[in-house]
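With one protein chain held back, the other chains of the complex are shown just where they sit.
Up next, chain A:
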């Protein structure tokens, strides 16, 4: 499949929102003082677990205190 045939107008919003979500999670990770578990592990989870990663971080990893 070549790049021309991909309908970028439809796919692009999806990619952009996902990147924003990842960015928000990373910014939050650098700002909080401590998380449940080591921070570098959460950074890996956020970056590698493309859609679910940031969600899991916000629900489980963040210590809301």
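Operating definition for what follows: contacts are C-beta pairs under 8 Å (C-beta built on N, C-alpha and C of every residue); 3 or more make two chains touch, one makes a residue touch a chain; residues count from 1.
The criterion applied here is as follows: contacts and distances are computed from a predicted model.
A single chain of the complex does not appear, and UniProt lists its protein name as "ABC transporter permease", one of "DNA-directed DNA polymerase", "NADH-quinone oxidoreductase subunit L", "Xanthine dehydrogenase YagT iron-sulfur-binding subunit" or "ABC transporter permease". Hidden from this view is one chain, which touches chain A at 1, 10-11, 13-14, 17-18, 20-21, 24-25, 28, 51, 54-55, 58-59, 62, 64-65.
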